[in-house]
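Read the structure below first, then the notes.
Excluded from the complex is one protein chain; the other protein chains are retained at their positions.
Labels A, B and C are assigned to the chains in the order they are written; within every chain, residues are numbered from 1.
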Amino acid sequence: MERKWDYKTSLWVDWCPGCGNFGILTAVVKAFEELGLDPSKTVIVSGIGCSSKIPHFVNVNGVHTLHGRAIPFAMGIKLANPELTVIVHGGDGDLLGIGAGHFVALGRRNLDIVVIMHNNGVYGLTKGQASPTLPLGVKTKALAKPNIQQAVNPILLALASGYTFVARGYAFESTHLKNLIKMAIKHRGAAFIDVLQPCITFNDVFTAEFYRKAIYKLDDDPSWDPVVRKPEEAREKLLKSIEKSLEWGDRIPIGVFYVNEYVLTFEERLNKRLYKYPAINPSNATIEINGKSILSQQEFEELFKDYIVVVER
Amino acid sequence: MERKWDYKTSLWVDWCPGCGNFGILTAVVKAFEELGLDPSKTVIVSGIGCSSKIPHFVNVNGVHTLHGRAIPFAMGIKLANPELTVIVHGGDGDLLGIGAGHFVALGRRNLDIVVIMHNNGVYGLTKGQASPTLPLGVKTKALAKPNIQQAVNPILLALASGYTFVARGYAFESTHLKNLIKMAIKHRGAAFIDVLQPCITFNDVFTAEFYRKAIYKLDDDPSWDPVVRKPEEAREKLLKSIEKSLEWGDRIPIGVFYVNEYVLTFEERLNKRLYKYPAINPSNATIEINGKSILSQQEFEELFKDYIVVVER
Amino acid sequence: MFILKEIGIILGGPQGAGLETSMAILGRALTRKGYGVIADREYFSNITGRHSYIHMLISSTKLPRSLGYPVEILASIDAETVFTHFKDVAEKGVVIYDKNQLDKNIDNVPSMEDYTRERIKIILARLGVNPTIENIVSYLEKERNVVPIEIDFISIIRKITERFKIDPRQASRYVSGLIVSAISIVIGLEEKFVRYGFEQQFRERRHLIEHNMALYELVYDSIATFRNIVKVDAPRIALNKLMILTGNDAIAIAKIIAGVRYQSYYPITPAADESFTIEKYEYNEVNGKAVGPIVVMQTEDEIAAICSAIGASLSGARSSTATSGPGFDLMVEGISFAGANEVPVVITYYQRGGPSTGQPTRGSQSDLMNAVFAAHGEFARVVLSSGDHVEAFHDTVEAFNIAEKYQVPVIHLLDKFLANMIASVPVPDIDRVKIERGKIVFSRSNYKRFDLSNLISPRAYLGADNIVMWHSGDEHDEYGHIVEDPENRLKMYSKRIEKMKLVLEETPSDIKMGVYGDKNPDYIIVGWGSVKGVALDAIEMLGDRIKLCYINMKLLWPFPQKEFLEIVKDIPRDRIIAVEHSHGVNIASLIAMSTGITIDRKIAKFTGRPITLNEFIEAIEKIVYRNEKRMVLAYGA
Partner (left out) sequence: MFILKEIGIILGGPQGAGLETSMAILGRALTRKGYGVIADREYFSNITGRHSYIHMLISSTKLPRSLGYPVEILASIDAETVFTHFKDVAEKGVVIYDKNQLDKNIDNVPSMEDYTRERIKIILARLGVNPTIENIVSYLEKERNVVPIEIDFISIIRKITERFKIDPRQASRYVSGLIVSAISIVIGLEEKFVRYGFEQQFRERRHLIEHNMALYELVYDSIATFRNIVKVDAPRIALNKLMILTGNDAIAIAKIIAGVRYQSYYPITPAADESFTIEKYEYNEVNGKAVGPIVVMQTEDEIAAICSAIGASLSGARSSTATSGPGFDLMVEGISFAGANEVPVVITYYQRGGPSTGQPTRGSQSDLMNAVFAAHGEFARVVLSSGDHVEAFHDTVEAFNIAEKYQVPVIHLLDKFLANMIASVPVPDIDRVKIERGKIVFSRSNYKRFDLSNLISPRAYLGADNIVMWHSGDEHDEYGHIVEDPENRLKMYSKRIEKMKLVLEETPSDIKMGVYGDKNPDYIIVGWGSVKGVALDAIEMLGDRIKLCYINMKLLWPFPQKEFLEIVKDIPRDRIIAVEHSHGVNIASLIAMSTGITIDRKIAKFTGRPITLNEFIEAIEKIVYRNEKRMVLAYGA
């Protein structure tokens, strides 16, 4: 494929040397390259955190929003212009701490958005507090005492919430991760990738060494087929992937957990009500003609006739 | 048991005649009666909605809070005074819409609180919009168009979040529900009861007739044992209950889905750090003596010696 | 009874009994005949059973703007209505009540709040009236010359259910028609207008038209002697076509006309109805022109509502959300993002009683300071308010225009009174509607979203060809990339704030404020929003005794200091009176901080009920004649 666009900005990437985010950035850029995404039609939406700085390093549209709110921003962007490719990046604190409500809500909508979670077990940018994915009792070096809250299981939560593409990648398995990102972008519906991301500065438990030993690829098992191939299979495949999602510790699976293309996307659901959507949509529908309403007085009165009363003398 | 307290207030209950909330109120009062809870040591915390008016109708302490925020309020109440019995009531919109983030977070903490969700499929008090538990494509009479969002599965979400007691009741199976409530209160850890609650005014799909036909009791199957009897069983029991949680439609199970007493409660976790907690706790620890600090100047300097520098002339 | 130019009516009954339907039917029927109509709706935060009522004014000479007491007609569905409102019936007025309630004692009205019950019992005790309907009716008849009109609700409705073989459990559906019929008969409204009302209401359930007309006839027979006992003049308003709608609907329609294409909301009283109306019109074709599609999105909370609205705006949609106090509080951080990133977005903010859940179904204007000042950091925002339905319509369009021209969040600050009030108003002139989207860039190389060379940044939509841009809530450079450099900070921060100057310079003065009444007034009254109607009526009524002028503040922020000072320059400071539905009358604070003028004559009302004409006039008189400084009003149940 001819390389039309350069997907890296010239900005200095200010993550700590050795941070897993570099691996994710590489995979993202490579995936975009291979898909040949038009930068002006692609949007990365992020929250706040180390990970959420990523839009500035990628040469597609970037919207670096509020802590925990990337998903609702992305939703508005996508609904208003369904032709955009919209990818959310966020930290584990961002998406599953303050943003957990939105995370669940996106699953219920199956909007065609990709969510990539940089899972480092800590709140990086605020100096290493425990994030919602850090297991109970773990004491990383930035913590004064062992973690007192249990971890939430991102894969399980995504499955429970209704995401129709659910996968896990590892920051330093860049090719594997790139392929997951490509699949997620191509998937129609809400896609989630949990990316295990070593934080070199604050997380001395879930390190690159740890992951190197623990992870294995789901793909390596030829019998593993996460794709729902007919609607009736959905329940069984979901259960299988849930079972798989419970694996953690010595052996951590990466790869695709679940894919179901039989759930209508939100765009398709809207189409049933708004007929011409997504072709005609909020970003391109005509709303004025030369600074005037598109409706004449008469047309206005016709449209809102239910509210109009003609006096009968 | 001698009846020491009257658990009903004299207030007029202003739910619509026939509302499922009446059944829930009856079950709550009966459960409290049978447990002989001391009203002054019991607190009902609720959000905002029809359902969330319940504290005013029960003669124990009531804290009727903000929409979606009952869980965090309850958390503060309970952590500060772990001797209180704290029960959260909320609507499905309250707990799984705006409050979904807190719902997930409580599971991660396994704090000894009971959450009772009045699941009516609608936003009752705001006149019948679709709630997060209304299935995709359902059109109740208050909706102009069929519901465009998928339902979240409350049982599955609770299990995924880490609740250690998860059950479902039905508003008009009062005795069954009362028993669930009693079990949940006695359970050590975060307990969740999803209560199917007909809304006579706005939900003409999930009506009492509908439920009467659809529900069946898990108890009726003698082989159903949701209780984790030894730690190693947890994973398997969890998977079973998840599988069960997917049943919906013609056959809807009610009863206990999952119980695991092997997870440390948050109070127990705190005890490891705060030693005398919960016996000595924020509500009863001494903080002043006759309006003065409990520490003398010398003791103060001793405690904070790390910050003190004695000048060496 | 004389022939009246206007009459006031209270229709009361339990929530859920169909009063809103009655209001709609009656409103349309009266408008059809050519009357001007306005009606406030008061109800509890409850779905079924609590006391609710409609307070209506019908005028033969004008489109009414305010409500007052006493009323000529009290039409009650239940006993609670009579207990609650009997003291509001005018001398020689009419009370319509259900015969079956006659022996009801106030102690047997469980839906009444204890506090209210005790209060009313004391009033009745002072009057020496036993607390039953029978006694009250006879008190009214004897002491106040009120005409009692008794109707046997049960037997009339039974006749209907029997005749049309209606399930008796549906009987309660007919109460609204019954009360409409009774009122129509009492004021001599011709049958054809009543029929028109039913037809409009039951367009989609036509059998109900027939049922209700049959009901009308039964009521007619039952109270024929009282036909036209309340005489209202023939209408003489020179308009042949009117709209009759709530404030929520006026704004919904205006948003559609303004070109809103993304509306997000999380359900909340009294804002949700607006979104519901927009959703009804989410896609239409008129003469082959597509109006829409409008994505109306029920989000998981208000945070998602504002954030997704901002997102949609980034993609180029005219975008808005609607909420009330609790929801607005949750939107504040999002608004600060819009401010920081110069994103146009309209937040329609209907004030209700606060703080916290407060009085969710009652009105207030106590959120002015919240609308103007909430959010950390400084940035340009515009707060606009509207005094009535017509203003609200045009201001809605203006709100979008301002938002897009200056790339700022605009808060359209309204209240529950307006939201739920139905009014008959002239059909808006669509030619007056201007849609200004500001300067948009569709394609450009080296595009800088936040170009510093101009106060207004060049706006491009996400997705514009060959344009790549960044937005960040962090302080950023012209491209939108994070930059912490102090000099860039100084420039970028100033630029965003200084846009406010342009808003002040370029906004036409009628959008800033309206000035009504005497050119050389003795007193100037200052208010905003829903104070307008009652203020204008008051200055008219007091005109022969006290020369008054009313300033209807519309652009609340940035505050139009210059224009305000110009108007008040000749008036002594102690002759300015500020009015607000709040405790603090906070508009006075905003004026003090913006102009240095301290206003210490204040009229405040914060019971959640609207200021009525009678109490407002009284308050003005006390300030003028008795030198009172602060009047706290409390009329209305």
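The rule is short, and it goes like this: a contact is a pair of C-beta atoms (placed from the backbone, for glycine too) under 8 Å apart; a residue touches a chain by one contact, two chains touch by 3 or more.
Values in this document were obtained by computation on a predicted structure and should not be read as measured data.
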Chains in view that touch the one left out, judged over the entire complex: A, B, C
Residue among C:Asn100, C:Asn284, C:Ser589 or C:Asn614 that touches the chain left out of view: C:Ser589
Contact partner of the left-out chain, one of B:Val28, B:Ile87 or B:Ala105: B:Ala105
Hidden-chain contact residue, picked from the options C:Pro110, C:Pro168 or C:Pro355: C:Pro355
Selected residue (touches chain absent from view) among B:Lys141, B:Lys186, B:Arg212 or B:Arg273: B:Arg273
Omitted-chain contact residue, chosen from B:Glu34, B:Glu236 or B:Glu302: B:Glu302
Residues belonging to subunit A that touch the chain removed from view: 12, 14-17, 48, 50, 66-68, 93, 97-98, 100, 123-127, 129-130, 132, 144-145, 149, 201
Where the missing chain touches subunit C, by residue: 44-45, 113-116, 119, 324-326, 328-330, 332-333, 336-337, 339-341, 351, 353-360, 362, 364, 366-367, 369-370, 372-379, 472-475, 477, 482-490, 493-494, 497, 582-584, 586, 589-590, 592-593, 596, 598, 606-609, 632, 634, 636-637
Footprint left on subunit B by the chain that the document does not show: 9, 11, 39-41, 43, 45, 48, 53, 55-56, 59-66, 69, 71-81, 83-84, 101-102, 104-105, 270, 273-277, 280-288, 291-297, 299-304, 306-313
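In the analysis below, only the chains that are shown with their structure count from here on.
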Distance from the mean Cα position of subunit C to that of subunit A, given in whole angstrom: 41
Length of the line joining the C-alpha centres of subunit A and subunit B, rounded to whole Å: 30
Separation of mean Cα positions, subunit C and subunit B [Å, integer]: 37
Residues of subunit B touching at least two other chains: 97-98, 100, 132, 145, 149
Junction residues of subunit C, two or more chains touched: 300-301
